[in-house]
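Dropping the structure in here first, questions after.
Partial complex: the chains shown occupy the same locations as in the complete assembly.
Just so it is clear, A, B and C label the chains in written order, and each chain counts residues from 1 on its own.
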């Protein structure tokens, strides 16, 4: 276990170690190296940097994934990360609304619908 | 001059009224209605909302424009806005680096090169 | 209820007031302001303009959503709008085929498959 991998897990541990573990599990028989790269580069090299706090980084990621339009699973995972990093539902809503300007209304609306899904899942989980 | 247009100009005035005026000038003979919409919707309706401060909004916009890849003029304008809203060069660099994860290295590098251009222009302007 | 919102509903009423209501219902607890913006800007400000008829506007929207590739729900909704605005199945097929030139064959084929889905739903609805 190299330094970057360790740092990546430390950073992931602050926002969503389950999501990290899930990607590892999914990739283990098909591409364990890619699983390692996902921990090392995004989380070990980038998210762990001091220049921006994790809360801001998650909002930026939501902005980017909303703009891409097609990355629905990743957006869902990062909405959960964003909650763990201390972002509120209101802040995420603002980010997605703002994206209507740059990426168009379909991108913004699809992101809001995914946020709605996550909120519903949270509600359902509480009931149990 | 309706309320939203007025609110749009107030918000633009805090970050870059020159950029707003430039778009108006460019569009005035081809589509004055679009010029008005640019002030009303992005700045009057969205950026003026209380849920996120202007500094965070500009970083989010930089994330989105970096992700789009093709919107170089808008990215340049928003880098200037971001400086006016209190963002530092270091924060913008972090945003662009983070985008390499979601939009790829070409998108991130092209954004960094535009930031470099803006910094050079600022330096040149100071010399005069 | 402001002027633009009212105008937006009038325009939506001509093509698909159900779709508008559905978006409002979906967004009401997560972002009622965004729901309002969807009525005001696209339908109040743009679709209601006299420069192009609603039929042409819906074909243009189908061209854009086909090109984006990821906006499948919006494409489905606008195919229904397009039928309501007087577009034929043949015209929509032509638009989607033409998009293979600019956005590639996958984008064009996916759009055609969604059109097929809408046509099937229409057939099924008639049977009942």
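Here is the rule we use: a residue touches a chain if its C-beta (ideal position, glycine included) is under 8 Å from a C-beta of that chain, and two chains touch if they have at least 3 such contacts.
Worth saying up front: this structure is predicted, and the values here are computed from it rather than measured.
Count of copies in the whole complex in this file: 6, from one repeated sequence with 3 chains shown in place.
The definition used in the following text is that only the chains that are shown with their structure count from here on.
Rounded to the nearest 5, the angle that brings the Cα atoms of chain A onto chain B is 180°.
Separating the CA-averaged centres of chain B and chain C is a span of 30 Å. Shared interface positions of chain A, defined as residues touching 2 or more other chains, are 68, 93, 97, 100.
Taken together, the chain A residues at the contact with chain C in this complex read 68-70, 89, 93, 96-97, 100, 104-110, 112-113, 115-116, 119.
By the touch criterion stated above, chain B contacts chain A in their complex at residues 41-42, 46-47, 49, 51-52, 56-57, 59-61, 63-68, 71, 74, 90-91, 93-95, 97-103.
On the chain C side of its complex with chain A, the touching residues are 23, 26-27, 29-31, 33-34, 37-38, 41-42, 65, 68-71, 73-74.
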